[in-house]
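With one protein chain held back, the other chains of the complex are shown just where they sit.
The block that comes next holds subunit A.
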């Protein structure tokens, strides 16, 4: 019985991990329609930032990883993706290629084996089944959601971002520099992946393949939650986390994966656009 109860916080903590890895993607995918397969490698870049900044301080690694991954995203957007807007299949292939190159780069820079990132001392231990590092990830996910919510709803930049997301052409006609908004969105979206990477060093491997372990889950959250929808991402992550947790508890990890996929496919039959979506007249 205790095990069943334990699965509740475990499910929420799985959800927090899913949310963190998907937050950035929900904007780059949602706003710009860019299927960024290299998102996982920005997560990896964040994790390696934490590795390089060991000793300097774990909390300093968070903003540092945001900047590192953000700048990488910005470079990718400026040099490549911007030439491929409106061609989702081409961007998919393009970013997949970039993802492979970044993995190889990591292998060349840091070596093929996983590197060691020790958890900070204040994150060792825990309450019951929930270790402090899981609680930290949940808090970090909550803080990220709040920050994004505030940015989107309380700042001029956020307003412009929402405008572009709702209707790119109309926003452009109203005098919004959509190119600049895209850059910013890509910077923030990729930066969030970096933050997720730092958090993941607490619970998972830090190696060149890190991104590949999380990218599919991240897309699942975005698709189920609805493109560019903050509350959709939060609900989808929590839902998938809990579903995963209980499905695995009552069966096993392989079957739980199947259950999650089937659930998402079934859900998308009913709501093809995800939990939430922007209702707008189809002008194009």
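Here, a contact is a pair of C-beta atoms (placed from the backbone, for glycine too) under 8 Å apart; a residue touches a chain by one contact, two chains touch by 3 or more; residues count from 1.
By our rule, contacts and distances are computed from a predicted model.
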Using the UniProt record as the reference, specify the protein name of the hidden chain from among "Exporter of polyketide antibiotics-like protein", "NADH-quinone oxidoreductase subunit J", "Urea-binding protein" or "Cytochrome C oxidase subunit I". "Urea-binding protein"
For a quick check of understanding: of A:151, A:249 or A:267, which residue touches the chain that isn't displayed? A:249
Across A:56, A:75, A:112 or A:268, the one contacting the chain not displayed is A:112
Residue touching the undisplayed chain, where the options are A:55, A:125, A:156 or A:175: A:125
Positions on subunit A contacted by the hidden chain, ascending: 2-3, 6-7, 10, 13-14, 17, 112-119, 124-126, 129, 131-134, 202-207, 209, 212-214, 244-245, 248-249, 252-254, 256-257
